[in-house]
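The complex appears here minus one protein chain, its other protein chains still in place.
Labels A, B and C are assigned to the chains in the order they are written; within every chain, residues are numbered from 1.
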Amino acid sequence: MALIGQNIIPPDLVAKVTGRAKFAEDFRAEGMVFAKLLLSPMPHARVRSVDAAEALAMPGVLGILRADELPEVNPQSEAALTDEPLYEGEPVLAVAAVDETTAADAVERIKVDFEPLPFVLDPLQSLHPKGPNARTEGNYFFRSREGSEFRTHKWTEEDFAAAGEGRLPMGEPLSEWTVGDTDAGLADADLVLDETLVHQTLTHHPMEPRSAMAYWQNGKLYIHTSTQSTAQTQAGVARALDLEMDNVVLIGEYCGGGFGSKIRGSTIQVVPALLSRKIGRPVMLRITRYEESYIGRSRPGFQARVKMGFRSDGRATAIDLYIVEDGGAYGSGDFGTAGAVASLSYQPLNMRLRGVSLYTNTPPRSAQRGPGGAQIVGMLEPIIDKAARELGIDRLELRRINAPDNDGWVGPNRGALTSAYVREALDQGKEQFGWEEKSRLSGQRNGTKVTGVGIGLSPFVGGSSGYDGLVVLRPDGKLYIHQGIGNLGTHSIADTARAAADVLGLPWERCEVVWGDTSKHLPWTSIQAGSQTTHAHTRANHAAAMDARRKLQEIAARELGGSPRDYVTSGGNIHHRSNRSQRMTFGYAARRAIQLGGRYDGHELADDLNAMTVASAQALAGEGLIGAAKDTYSHEGGTWSFVVGFALVELDVETGHVDLKEYTAVADCGRVLHPRSLAAQLHGGGVQGMGIARSQKWVFDPKWGVSFAKRFYTARPPGILDVPLEMQWGAVGIPDPQTPVGAKGIGEPPVGAGSAAIASAISDALGGQCLCRTPLTTDVILAALEGREQPYGPLEIHV
Amino acid sequence: MEFWRRAANPWGQDVLIGIAWDLMWAAVIVGVVFVAGHALYVKLLTPKQQPEAQIDAGPSAAGIPERIVRHTGAARAFHWLMSVAMFVLLITAFFPVVGIQFPWVTIHWIAGLGLLLTVLYHIWHSIVKQDVWSMWIDMKELKEGTRELGRFLKRSGESRAKAGKYPLDHKLYHHAIAVVTTLAIVTGLLMMFRVDTPLWARNPYILSDQLWGVVYVVHGISGVALITLVMAHVYFAVRPEKWWITLSMINGFIGRKDYLEHHDPERWAVKDGTPTAVSGTPGSAPLREGIPQNKRSHH
Amino acid sequence: MAVMRDMIPAFELFQPASVEEAVALLDQHGDDSWVLAGGLDSFDWFKDRIKRPKAVVDLGGVERLRGIRSAEDGIEIGAMTTLTEVASHSDIRESYGLLAAAANQVATPQIRNQGTLGGNVSQDTRCWYYRSGWPCYRADGNICYASAPNAMNREHCIFGANRCVAVNQSDTAGALIALDAQMVVQNAKRERIISADDFFIGPGTDITRMTVLRPGDLLTAIRIPSTWAGADFFWEKVEDRKSWDFALVSVARTMRVTNGTIAQSRVVVNGVAPYPMRLDAVEAAVRGQPVSEETAQVGGEAAVRRAKTLRHNDYKVPLMRNLVRRALRGEAA
Partner (left out) sequence: MADVDLILDTEPRGVSRRSFIKGVIAAGAAVSSTGYLFRSSGAFAQAPAPGAVERLVTLSVNGQQRRVDVTPQETLAMTLRYKLGLTGTKLGCDRAECGACTVLIDGVPRYACSTLTQSVRGQQITSIEGLADANGRLHPVQRAVVEEGGFQCAFCAPGFIMSMVAMVENNPNPTREEAAHALSGNLCRCGDYNKILDSAMRAAQYARRRA
């Protein structure tokens, strides 16, 4: 492969550095007006009445959109606007006006009569026998074939009493699975650790808020929005507005960060669309940072209890994990993945996962880079350190002992893996980071600074399959690779396209990536989340290019004689294997394909293609040689990627301040598609993890249920001075056998690696003391150093 | 003029948070108008009273000593302590509002507790040591009172009916200030939950913010009412024709002349030099000991 | 009235060219006026639509308020001098490095390029209850939310609480007090010179203000006498993030050491009280003492005596104690 594995300059980079790259809020339309949202001031309320007369009478005010004007959604799902807000900041209505200031003034003049309802911020509170429920109908949503409904789940006073001070009570779970016999496993263990842990909730806070602009033309909706996944968002918008797919034109060429919060764009994006239809003007909804902190999604926090058993040789005999998940206003299920990731990381001989995920009156959760995985590795890795200390085994070695390999398993059904080269990653990291000498520094004092060294092992799902690829070889001799994925900046629009280029042996200059606008005819595509894209679309583009190559070979054979199998492609030509002069250019082949028509130029298509791909291919039919295929390559077992993070920190024992000095991340993500882009993923994810471990947080006032961490300076995502000045990276680079290109996704696992490595390093600097909560802020660390009472209770969240 | 201060609570609900400070100025103005009005009225329009000589002779003077004790030491001590507390409270409450700023909160609540103590003492004293009923206002007195007011306004100089130990206006004033002070103290005590004291940490959430609003408004209103009442009190205390009363709150006794001139032996008998009534002062809830005068007779 | 926290409401903007004009405008508009320096505190209030002045007086055009000049005794810094200029000015770096160090750690480069010394010392508190526009004492209400049971008060005060428990978070304030700076305040009637120590006031004195400045007052300059020029300085700010964050606790210390013993010192801590806190007790305790770990210990303990913590800010006690210790060990700024 000529291109795979090489650095390239992404096709969109120049636009990005010159300010020409247009994000959703950068578009303008003739007569465009502005919308503003009215947000709920209460954590849970019912709208008794709305008096907007004064607002609507203001000059320049064009209209209002209420919740009851939106298409129906299931009772448990979130609508863009609501009359029963379930968290402070939930949008209640929207107002459109000729300019944004007028819209803001108008919202201010609307009188809404809110009836306050009981609210709860902490799932444990809701589990109390007399505790409040986040919703009038209950505190969780029960799903079953017989019928789904809201239900109320409570624990008994005895459950709470039994736990004892500062330990997580373990009442009736809502979900449970077991592999082997956990109790026996713990009984057999030479060492059993029992810890109660807290992981904070944190907002995604992508740099680009989820602004959107929409207008209608001839019954078609044109919507400019910020999304991780172009094709699937078009489908999502169509579904949300009961429109035919082809009546939605979605433009999202650039996405200013998503991290799981914009998988199919955003819930709010329908508001400008509906307002625009109502008032007949293009509507821009500019989302503020405050609004982003409310509706921008967040990673669910955990309150957990883990019992881990180890044999004296270090082998993990059992993990008994109980997770109470803060599901927010509309529920979440990260704890399931958390359990799977724990099983995968340590391959315990026995394991039990019990979980309860309840609604709370806090902003909606969603997947955030490594959902469940990042939380659990950040929580468990310091405990693995503790075990290593007590067992007298090197911390890296203990991870090596329990690490999965190609025969590893994951989750309740002991699912198989396509590949796992974790020991290779650990060994490579050991060398690259210099584990031996660095761990000798651990605990060393230099003035008031003490050094800590840590490791974080973080697995995550590395890809799906079965999507479509679509390429067009045009008479200009160029290959147009159509991408339905979004442009998050991971460069996947280019990197996965290179699989197609390599199949045809085409130089990159002769390839054009087509993306970001559904009117450009895009294939059916995976969501760009769950680290699926690299895997799914190197496969799909590979398949489409193979289809194109077959057609090239047939055309060549037809024109130049011989059998299609005798023809090979290179440098933009297709020629006979034994006689290079027996050749034709791709441009010529494309013209021939158009003349031949039928399957060659897209007039006939394979019948396993998705309807969206078919529509796109038909629209392109006759413009060149069309390669369109569904990814039907074999895919046995689960595809998982792994990142091992290594960190060195300096902790000031007088201030509790922690300096992150060094960070090295080593990945097992199969074949490396694009080294520099991989580095960005490893370091970038790592930095987000460092934010989780050190500073990023949520804060609510318990009495009013109102959020305070809605500014950057109160939510505290890490800045450039809060992370190591220089970071290293590496990759094992062994191709995954289950996919033609051999590449696995790498979006998510870096986050947990960063968070876990820092948490591990901090507990190392504290002499092995596990504070068992994130974020590890100055106050928490200093209280531990000074032997004073911790500022927060062991189970206290949103602090 | 603004009466109340309102605000949006954290949930955007409109709540009362207290009185508007305009009311303070209103109270001051009312006080000034009353004082000035009264002063002018008396100065320019009320006729001279008849010479005192006649009174001092009269048969009724028989057996009346030179000095008649009106307020015991205890009673006087109480009065002045209470007035100190009252002034401290008013100063710490309102000076900061008019821009004279200093850390006032602690002084204010301690003075408040001081006031409470004096009032408790006073209640105990008046019930146990004195005759609560001497502050009682009966119909007869009311009728007289209205007649008196009529004369005062009609400016007819006929000799006026004489009072018992406490004239009606004193009693009325006492009851007014008693009610207002009680309101201030009760609301003030509730507000103690808003400050840290050695005994407890503050907790603003023991009442709903709507209820707190009412508490603050009541405290505020009684506070400004006290401004007016105290102004009136001080004014009368310094009026020349009331000097004899003011002095009695300093040295404890009144002279025979004053007694005969202003008091009705029927209602406040003085037997062989020893007053059968002691203590008390206009406006600060003085109560008379012994049996109510209307049950008395002496022949 | 629904709550809206975006888009600056309309105001009249005035851009006077002289202090006289500025003061006249402030006098004319009284309580409706707002002094705009760098604006980084002001714009938060405006965009949140909580403070809605009718007349904003932008001092950007008043030349006299800019720049650093040497005065008869020491230097004079115009109130509108940016923090970047203060942090990079050679005289200040040489003789009053404490101030340069503090100014250099304010927020971010962009903010230091725009934020002014006058603005930094006059900034309002960041108590998030108050900043949310809730009707607390500081906002003319009748309650303190931050000190209620279970309130989130990790960043609130351990000293000087008086109904309000907010803290002063100015980085330069402590340095200026330590350097014995004088604040020049001008209004329509007169010019006052106030020592930095008295410039900052607590809620006991006026719960709605952080400084002595009243409507109509203009801080025109800050004078630093040569008293501490070239002395031994110490500055440290502990924060959760190393850029764009406020001090959890910061300490500014000046010291003159003669043959091993502390002849004179000033220790000011900020982030622990509603005003930058000068530690007279510590200064007294260490005067004449040798520069040593023992002295540091004594000073540290003296610093936190009578600290009163809230539910979540106990850590500020050891943090303050340790920072004062460090300051007294005579480590360099």
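In the analysis below, contacts are C-beta pairs under 8 Å (C-beta built on N, C-alpha and C of every residue); 3 or more make two chains touch, one makes a residue touch a chain.
As the structure is a computational prediction, the values presented were derived from the model and not from experiment.
Of the chains displayed, those contacted by the omitted chain across the entire assembly are A, C.
Interface note: of C:K47, C:R66, C:R256 or C:R329, the residue touching the hidden chain in the full complex is C:K47.
Touch with the chain omitted from the figure is made, among A:V723, A:A743, A:A765 or A:L795, by A:V723. Checked against the full complex, the one of A:A529, A:A679 or A:I762 touching the unshown chain is A:A679. Listed for chain C, the residues touching the missing chain in the whole complex are 6, 8-16, 21, 25, 36, 39-40, 43-44, 46-47, 55-56, 58, 60, 84, 107-111, 113-114, 242-244. Annotation for chain A: contacts to the undisplayed chain at residues 7, 9-10, 13-14, 16-23, 25-26, 28, 31-32, 34, 59-60, 97-102, 105, 204-209, 254-257, 259, 284, 286, 288-289, 488-491, 676-677, 679-680, 683-688, 690-691, 711-713, 717-721, 723, 725-727.
By our rule, only the chains that are shown with their structure count from here on.
Simply put, of A-C and B-C, more C-beta pairs touch at A-C.
Chain B has its Cα centroid 74 Å from the Cα centroid of chain A. With centres taken as mean Cα positions, chain C sits 42 Å from chain A. Separating the CA-averaged centres of chain B and chain C is a span of 49 Å. Of all residues in chain A, those touching 2 or more other chains are 41, 701, 703-704, 706, listed in ascending order.
Residues of chain C in contact with at least two other chains: 1-3, 132, 145, 148. Chain contact summary for the complex, chain B toward chain C: residues 5, 7-10, 12, 15, 17-18, 101-105, 194-196, 201-205, 209, 212, 216.
Considering their complex, residues 1-10, 49, 128-129, 132, 145, 148, 150-152, 154, 236, 238, 240-246, 248, 312-315, 317-319, 322-323, 325-326 of chain C touch chain A.
Of all residues in chain A, only 36, 38-39, 41, 100-101, 103-105, 107-112, 288, 290, 448, 654-657, 695, 699-704, 706, 708, 712-714, 716, 718-722, 777-780, 782-783, 786, 788-789, 791-792, 799 touch chain C in the complex they form.
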